[in-house]
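Apart from one protein chain that is not included, each protein chain of the complex appears where it belongs.
Right after this comes chain A.
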Amino acid sequence: MRIALLTEGGYPYARGEGGAWCERLVRALPQHAYDVYALSRSPRTEAGGRVEVPPQVGQVRTERLWGEPPARPATGGRADRRARRAAFGWHFGDLAAALAGAPQRAGAGPTAARGRADRFAAGLYGLAETAAEFGGLPDLLRGEDALTALEAACRAPGVRPLLQDITVTELLAVAALLEHQLRPLSLPWYGPDALGSADVCHAVSGGPATLPGLLAKRFCGTPLIVTEYTVRVREALLAHRAAGLTPAVRALLGDYHRLLAGESYRQAALITPGSTHVRRWQERCGAPAERLRTVYPGMDAARFARAGEEAEAEAAAPAAHADPTVAWVGRAEPAKDLIALLHAFRTIRAEEPQARLRVFYAPATDERSAAYLGHCRTLAAQLFPDEAAHPHAVGENPVTFEEIGSPGAPEAADAYAAGDVVLLSSSAEGFPLSLVEAMFCGRPTVSTDVGAVREVIGGTGLIVPPRNPRALADATLQLLRGPERAARLGAAARERALALFTVSTCTRAFRDAYLSVVAHHPVPREPLHDASGAPRPFTTPAESLAPTTLTPCH
């Protein structure tokens, strides 16, 4: 089966997010042939270079969603240009009206919402068809026609006041950013040698990566699978805010991302959110519940196997240590709320004077996290003076900050193993990878109730409210003082993690997903037999002909 992986700002770029996950998926299912269609999000993505792709990856095509558009050779005569402009104006007008939310007809309620999504889809596919017929659109998207259409849509009666007063600068900004986002429309990716040859399109993130998949479905009938581990719509909204865009620009672009996500969820044969949190956003954006199937991201359990086995051996004879150690492992960021951790540890230490806190941090990559780490070190030094066993000994601090890879913890597994209890003190969190790793290591954990923590831990660890150091300290003390309970929780956590969060669980889910999607949504492809007369696989699967659904999927 030929699978087209659609990525944005990720695989095969080394610095992309989700690259490791894609790599594992591709290597774990070598029976399929893969093509990678990558959109790069920023110059930074490209500066990191690309990873080496395994042999089962055929072609790798890339396109930039930033910078100047590729120069398009002027083609066609005057009549062609005029027709192109007219078609563009018509379809872009539809798209702009959908973005501005201009009421199409008198009416409200669900029909109006539906009408908006339909209008967006009509505009989007219309633009794609214009691009396919007359060549790329970048010049038109940046031209005066696009600005006029946007202005007309914003000034239409019934549009919110925020957009009614849009200024010329904002119109230009919206047009430029939309041009970036709509670049996949102009790509030569939809022919029989590219996406047309794929049996399944698998968009490994939501948002812009799904756009080629939507067009492949439109032009070639290729079914689409959307996998989202972070909510792309949410990220886009936050990024717009952080970039300091003006409100009118944010309103239009936010709606673009949301409507695009909604359209991709509607068209997808299968949507696999990575956690309930993602699933909630997807449902909110219009994903049909029957096509959602949560697939947790698979993690490499082998790295933690030794630590996990040691924990099991330890659990056979649980005993409290003389110097109970609390560990924290992760990337130092303000959202991790290390301050609360330090305050909680202060309470713990008041009860258990021998307790130690070891903070293991991943090497800081950016200025911000380095600054935050420095801030936390200062706070720790202020809260906890150095201590020595007797007057002639050199003292040391009960709180240590160690980088993963330093002698104290050569690997992440050692960091987790160093703690009798592993804490997660985040005030905001997506899918807590460090918690899953602690579970693999069989450590008892105390975590704050943020993001997908509750879903991940599922009763095999303690949960406290975020930003509540006292509760965090109390729960930790319970585990430090009850080693039997801690050992039981640790063992249960390890079992849970091995059952749910391993790579094989994840890849097995996608192997089944590919087969069932292809079975139910075969690409209509002629001829049915290849050159030697043998039937071509996946052209007419039995399931696609059955009058009823044979499997529960979709």
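We take it that contacts are C-beta pairs under 8 Å (C-beta built on N, C-alpha and C of every residue); 3 or more make two chains touch, one makes a residue touch a chain; residues count from 1.
The definition used in the following text is that contacts and distances are computed from a predicted model.
One chain of the complex is hidden; its UniProt record names it "Integral membrane protein", one of "FeoA family protein", "RNA polymerase subunit sigma", "Integral membrane protein" or "Copper-binding protein". Residue A:Ala71 is the one among A:Ala71, A:Ala322 or A:Ala499 that touches the chain missing from this view. Note that of A:Arg61, A:Arg142, A:Arg266 or A:Arg306, the residue touching the chain absent from this view is A:Arg142. For the chain left out of this panel, the touching residue among A:Ala117, A:Leu172 or A:Leu383 is A:Leu172.
Here the missing chain is touched by one residue of A:Pro103, A:Gly196 or A:Pro247, and it is A:Pro247. Screening A:Val53, A:Leu237, A:Ala305 or A:Ala519 for touch with the missing chain picks out A:Leu237.
Touch with the hidden chain on the side of chain A covers residues 68, 71-74, 142-144, 146-148, 151, 155, 162, 165, 167-169, 171-172, 175-176, 233-234, 237-238, 241, 247-248, 250-251, 254, 258, 280, 284, 335, 426-428, 449-451, 465-467.
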